[in-house]
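Excluded from the complex is one protein chain; the other protein chains are retained at their positions.
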Amino acid sequence: MTISRRALLASGAALGLLTACGSNTGRDGGGSGGSGPKLAQWYHQYGEAGTEEAVKRYADAYDKADVSVQWRPGNYDEQTAAALLTKSGPDVFEVNGPTLDQIQGGQVLDLTDLFDGVKDDFNPVVLAPKTHEGRIWAVPQVVDMQLLYYRKSLLADAGRKPPATLEELVDTARELTTKKVKGLFLGNDGGAGALGGTPLYAAGLRLVTDDGKAGFDDPAAARALAHLRELYEDKSLLLGAPSDWSDPSAFVQGLTAMQWSGLWALPAVEKALGDDFGVAAFPAAAPGARPAVPVGAFGAAVSARTAHKRAAKDFVKWLWIDRTDYQRDFALSYGFHIPARLSLAKDPEKAAPLSKGPAADAVRFSTENGYAEPLRWTPASRVAYQDALSRIIKSGANPSSELRSVLRKVSAELARVKKKSA
Amino acid sequence: MYDAWVRVGRALRVALLIALALLFLIPFYLLVRNGLASEQDITSPDWTFFPSTLHWSNITELFEDSTVPMARSLFNSAVIAVLTTAGTLLLASLAGYGLARIPYRYANHVFYAILGTMMVPAAVTFVPSFVLVSSLGWISTLRGLIVPTLFSAFACFVFRQYFLGFPRELEDAARVDGLGYWRTYWLIVVPNARPVFAAVGTIVFIGAWNSFLWPLVIGQDRDAWTVQVALASFTTSQVIRLHELFVAAAVSIVPLLVVFLFFQRWIVAGVERSGIDD
Partner (left out) sequence: MNADTTRPRGSLWRRLAGPQNRTLWFWVFVGPFALGLIAFTYVPLGWSVYLSFFDAHNTVSPTDFVGFGNYTSMLRNDAFTDSLWTFVVFTAFIVPTTYLLSLSLALMVNRVRRAQAFFRSVFFLPAACSYVVAALIWKMSIFNGVRFGLANTVLGWFGADQTAWLSTTDPPWYWLVIVTVRLWLQAGFYMILFLAGLQRISPTLYEAAAVDGARPGWQVLRHITLPQLRATSVAVVLLLVINAFQAFDEFYNLLSDSRGYPPYARPPLVYLYYTALGQGQNLGLGSAGAVLLALIIAVVTIGQARWFGLGRKED
């Protein structure tokens, strides 16, 4: 009897609570206090302290809409992709894209008109993947890039210079490897994820050509990828570190002499190692080819399902186009990113932290050696290529035959998106 | 001679048991060791069995960290786990009793239709479920986090098996006293079926506390984060602080361990009499 009464009580309480919370749609809490329509703005979780407070401060300062910021941990791409199917998703959101299918599926709004008069001030390399058939679908927020960090002292001890070719990188990594310290860290998967198409670009090739064909149907591709296998076979690679390549911990803790990481890691590296480090682009992987660094940008996009299309677009324009002071603050005060606006990035005063030392080298790489993944390089193509790269590196699969099967899948995928836009 | 062998055998068995127990405890030891260590202690090349100074301040730091609402997410997890458990027990036990005891021509068909859903992986229905819940306007609500998870075919199955083996004499006596199904159930059956309620309840509670993907996608507001989501926020940020991660993980399992140790004798008793296993 006691249990039955308790159970009834509990179920009653449950019903009460459920109805009580029914009106909470996630839009009411944490409002910015501005008048006008309510907008939900999503960011992925940045690791650097202060970023979250900063973006909330920007949202609070906007007075034409009541913007509430949502800070999303973990699996950001999956969360936004799912949320975009519904009306309960964000109005304005940060996106590592949008993907071509999101654009073709009408999930994001055309933002071309926001760029009137300022289009040329945006870094063209990162603006290109946000553009489809002449229309722009997201406003680049900041430019991120990846590059190679190396310990100057360890290289000097071994009598080595920073590697200029992929062969040199293989040799240097092998020589720097000792029982306790590995030569190079490309990520716990051996580089398949972090490097992506970078070795191909460093071999003078590309992922997708301008006329929409696969851009790596060339023997040089297999030769470049075979060198990555050498790194793995030589046991020069650090694998299984607690934190992955995006985190400079392994480099800072002295687990590795060189590490592939992001520009965002630079302040942490500088703080830990002083000036005992340098940066380099991914070295040339074919005779006559140039080194390469991947650049990309998180963009601000507007969900097509928002109830306030005009207000959402106005807010994006205000924050990511008009307020250059906030853009500068966001890029340089917390993490370490290159502003997406050329007028900011090239101004020696406004972008002072980027004008000297390794940071200045990095900025130079981004303009001279930078490439961005093309819009037509869809997630399905990326998975096919990354799987093949992983098999080449770890299992010693034959690069030529692996690349042939990737080419087949990528060509089919390119044909699919082409058909859809026709 | 024979006795000596038996004794040696027994000693060996106990030794093996102790060794296995130690092996099973290693992960808990690591949680505590790393959770109370400084970052340098953890990453030091020389293994220390226990950090020389215990950093109890890691715990207070965790709750003071403004970027992760640890206290709030613990509270959310507790509310969700309790309500999910109560709701599942109510719904599944009623259904289990109906299936086991009330004669109905299509009872077996209904039973198999329920049982069949056990074979459907949650990931199969994930996106449509999400769209459904969101079109109901249940995103970031307690309803959205709880209601769709209440219909556990496993729980229903266990209850049905248990009630099938429940002594009929009790119910027949109730019937003679003029009680209908409803009152027989509440007055006679439920009070005599506590072990199975405790067993299923504990399993459901653990599942609700530990579930990750659903709360991550449904609980979009930070105020609706559960403890697993909060934990994930430590592992996905660009910079991983190992000691904070481990102390958060340790804190996240303490409530469960308490519930668990308290209820475990019920679980054994419940399983024993429920026929989960036949």
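As written, the chains take the letters A and B, and residue 1 is the first residue of each chain.
Note that in this section a residue touches a chain if its C-beta (ideal position, glycine included) is under 8 Å from a C-beta of that chain, and two chains touch if they have at least 3 such contacts.
Computed from a predicted structure; not experimentally measured.
Residue A:Q107 is the one among A:Q107, A:N123, A:S236 or A:Q327 that touches the chain missing from this view. Seen across the whole complex, the unshown chain contacts subunit A at 77-78, 81-82, 84-85, 96-97, 99, 101-102, 104-105, 107, 179-180, 187-190, 192-194, 196, 238-242, 244, 246, 250, 255, 378-380, 382-383, 386-387, 390-391, 394-395.
Considering the complete assembly, subunit B touches the hidden chain via residues 6, 9, 13-14, 16-17, 20-21, 24-28, 30-31, 34, 42-45, 47, 91-92, 94-95, 97-99, 102-104, 107-108, 110, 113-114, 116-129, 131-132, 147-148, 150-151, 153, 156, 180-182, 185, 206, 209-210, 212, 228, 231-232, 235-236, 242, 245-246, 249, 252-253, 256-257, 259-261, 264-265, 267-268, 271-272, 276-278.
By definition in this document, only the chains that are shown with their structure count from here on.
Centres computed as Cα averages put subunit A at a distance of 36 Å from subunit B.
Residues 43, 45, 67, 79, 82-83, 86-87, 89-90, 127, 130-131, 134-135, 137, 139-143, 146-147, 186-187, 190-191, 194, 197, 216-217, 220-224, 229-230, 232-233, 235-240, 242 of subunit B are the ones touching subunit A in the complex. The touching residues of subunit A, counted against subunit B in their complex, run 1-4, 7, 10-11, 14, 17-18, 21-22, 24-26, 29-30, 45-49, 52, 70-75, 78-79, 82-83, 85-89, 180, 242-243, 246-247, 249, 253, 262, 264-265, 268, 335.
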